[in-house]
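One chain of protein is taken out of this complex; the other chains stay put.
Chain lettering (A and B) follows the sequence in which the chains are written, and residue indices restart at 1 in each chain.
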Amino acid sequence: MKFRSNLERVLKSGYMAITCELAPPKNASLESLKKKARILKGYVDAANITDCQVAMVRLSSLVGCLAIMSEGIEPILQMTCRDRNRIAMQSDLLGAWALGIRNLFCTTGDHPKFGNHPQAKPVFDLDSVQLVAMVNQLKKGRFLNGEEIKGENPRFFIGATENPFADPSEYRVRRLAKKIKAGAEFIQTQLVYDVTKFKQFMYIAHNEGLTEKAYILAGIVPPKSFRMIDYIKSHLPGSCVPEDLVKRMREAKDPLEEGIKIAVELIEKIKEIPGVKGFHLMAIGWEEYLPEILKRTGFYPRPFFQDLLSQETKTFSLGEQEKKHLEQEIKNLKEHLLRLESLITGKKEIKEEDSEKVSIAIETTKEKPSSVVEGSTETTSASLVSVKKERLISEKLRSKVLYRSLSERAKGLSEDLYREPASGRIREVVFGKGEKGLKVGGAEALPFYGFEGSLGQPVRIAMEVLDVVPEDFPEVLAKYFKDVWNDPGAWAKKCVEEYGAEAIAVYLLGIDPNYLNLGADHAKRVIEKVKKAVDVPLIVWGCDNAEKDTEVLREVAEGIKDDNILFGPIVEDNYRTLGAVALGYQMPVIAQSPIDVNIAKQLNILLENLGVSLEKIIMDPSVGALGYGLEYTYSVMERIRLAALYSNDVKLQNPFICNVGREVWKTKETSLPTDEFMGEAEMRGVMMEVITVVSLALAGGELFILRHPKSLELAKKIFNLFWLSAEQKP
Amino acid sequence: MVITELKPIEKIWQNIAGFRKVLVLGCRGCSGICSTGGDREVKLLVSALNLIAEKEGKNFIALGQTLIRQCDPVALKVLPEFLKEVEAVVSLACGVGVNLIADLYPDLKVYPGTDTLFIGAHLGFGVWEERCRACGDCFIDKTAGLCPIARCPKGLLNGPCGGSQTERCEVNPEISCVWYEIIIRLEKRGELASLDEIIGPKDWRSTFGEGPRRRQREDLTF
Partner (left out) sequence: MKGKTLVFVCRELVLEDGIKDREDIVLKTLDCAGDLTVFEVLKALEEGFQQVFVVGCKKGTCKSRIGNLRAEKRMATVKRYLGKWAEGYRLEMVYLSKEKGQTLLDQVFKA
């Protein structure tokens, strides 16, 4: 099923929808609106942008929609009949659709008398019913005059309003029916305070079958003060406020809290009325309290559709220019591959030499930009003759680091134009004992966006040690560990001393009830061995069987409590027991969620409620290898990180751990032998591992567990490059 | 009828202060009936203007005359008879009168003495209210004879809006909500269902036209 908008999708998927109302400012700055949007992001499915409400001159609704879209909130464009005739309206509608606005809310609009320009000529060329009908006609591909729209036509998800409390009250449902007949697909009612009267209205609407034809969202205005509710009662035309609410607000010691309570109670009551499909919250300059109300009523978090990000497929024709560009890119990619190949299989000396050149090159280029141009043109025009490969590689590398810093490229531009500093910060989690402890996280900017803020700790890479002799390691991987894999201690030692692992992850594969089903004693022994062999921080990873992990990790924990070992994974099914263990021994933990933002957050909250400090949690979003769902992991991690940094969602501000190695080395591609078609086996596996790691690091990953020593080496090299070019500010 | 109202005397005086002889021209049509431009009002204005002239120390005299109508060239034919030495005319008819005098007597300076307000009814002593906006395409057969274009501030064709409460209009609580009235009446007649049909967008050409709207009845022209 195709959906035009998130709001439509939420409603049609059977969820109750939450919308809210945002008023653009009475000036020419979008900042205040964007700020409100940031507060509400993730709490609402869509937000109405009012069209000069109460006939006050405000910033254009259309522009306001764009502003909140840029903040990641889906807009509902409000359109009134007060200020535009049918020509201007249709013109705006075409524009809105072209800009990607998909929800439209049609209303007649307040009379200019109520606003700040009572002298204005009221247009009212159409009324709200006719407006809805017109939008519906556009949907069918025709303008109001019947003329065919050639090309793309707007197909808005159409909304309208109805006031259940205005007179004549018996006629209200009929008018609602009229709007639905005209084409309204969702209805946001005027503010509801009188639940009994609203129930009657809904009862009739429900009996008439209207609730089947359109989604009705009840309008809620949280009362802010006695003055406000009194004003509504006595001044707002067509409102109906029961006396006891006014009394409650008058006598409230803390009117804010009372207002929130009233809103929560209203929502709880109204939600039970048959036919109510959601709520439209009008906070009138009080947006910061909406999240609280939504949390208390259980409407947070909002449903999130995984495929939404990949849903939009764009068709485009390839012009000559793009074709050339694409060819150039492919060529570049091939060159990169060659370079990487030589890094893995080639001689060590060259690599080191290269990396030295790297740092020198950076310094020289900053002084002499002219040589940069020469260098790069030379390299792009150079042919890929294999004899000259080595020289070429070094040149290539140089051209790569002839990177012009962002501040240089953006010289003369105001910083605000490209810098968008985050409001949140990722927590720094420490695991390991004392000085050797490893810090993870701490970023105040998106990965490698050093120009926007501190990047916190560098990316950390751990290597994996198995508690039993691995059976499924492909030869290209096994050859590095064959000599040591009988002894976890020796294995760990090799990883650290020879391959430079920053931490060791002990994978308790043997305890898996579906495999060897070994007991806690075995696990304890293995961990003890590793502990003795190396002094880097340890990660203890269960067998991913929630029940067995609980049983084993509980016992293991006692033995490792003093070493501040990171352990897990804790999942929804065993968070109580393992959470209690972590709490008891004050150990850092891995909280694992199944590629799902909401569950990730939920689990953090559950653990926190249990008493586990958020400062001790590292999140495992569950990862997929390249070609095996990497993109899902990527988008979930990205979303979590954006929420953490830009919506300041404190429950998500934890670093990520990504257990990449095992996912990669179990894929079919890594175990296929070298052949003409698939290329060299080892390189193939390493590339898969490195690409996965680098991609996930770009999505926010901070701590990685790898298997192949070459992968570790290559990944570190890449991260170092990124780090250099990220221009981290001191 | 066309409802008019006398302009503030300061404004009238402004236009004619420089003349020596001015004719105040009444109209016994609508303007006379709504007590703006009948014989009595002409007499009053003449008297007031003379008084003002005296106070201002001006050599000025106002005369008064009243025609049966000013919206008809036939009725205006007699006008030149009253124009001896008259330098300007203040018309107490509606805007139509002023226009027509200006059309017919291009050399005559004619000034409006009234503001033309609306097409309305006499509701009681000294009270008139609008009942028709002359939109040129009457559809009040569908609305129980009550016109929402003239009587609803938003001119809704598919009303009522969401603001009416206790039968009053939200924009102007002095008046009752015309859509409320329409619904009550149609309900009594058992015709409420006729409102379920959406009244489509209005063709405003009949209202705003292309220049002055014109009516021609073939059987009367020759």
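Here is the rule we go by: a residue touches a chain if its C-beta (ideal position, glycine included) is under 8 Å from a C-beta of that chain, and two chains touch if they have at least 3 such contacts.
None of the values given here were measured: they were computed from a predicted structure.
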Displayed partners of the chain not shown (whole complex): B
Residue among B:P8, B:P73 or B:G145 touching the omitted chain: B:P8
Candidates B:M1, B:A17, B:L44 or B:I184 - the one touching the absent chain: B:L44
Absent-chain interface as seen on subunit B, which is shown: 8-10, 40, 43-44, 47-48, 50-52, 54-55
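Please note the rule applied: only the chains that are shown with their structure count from here on.
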Residue ranges of subunit A in contact with subunit B within the complex: 81-82, 86, 108, 111, 113-114, 122, 124-130, 133-134, 144, 161-163, 165-168, 171, 174-175, 177-178, 181-182, 190, 237-239
Contact set on subunit B toward subunit A in their complex: 153-167, 170-172, 177, 180, 183-184, 192, 195-196, 198-202, 204
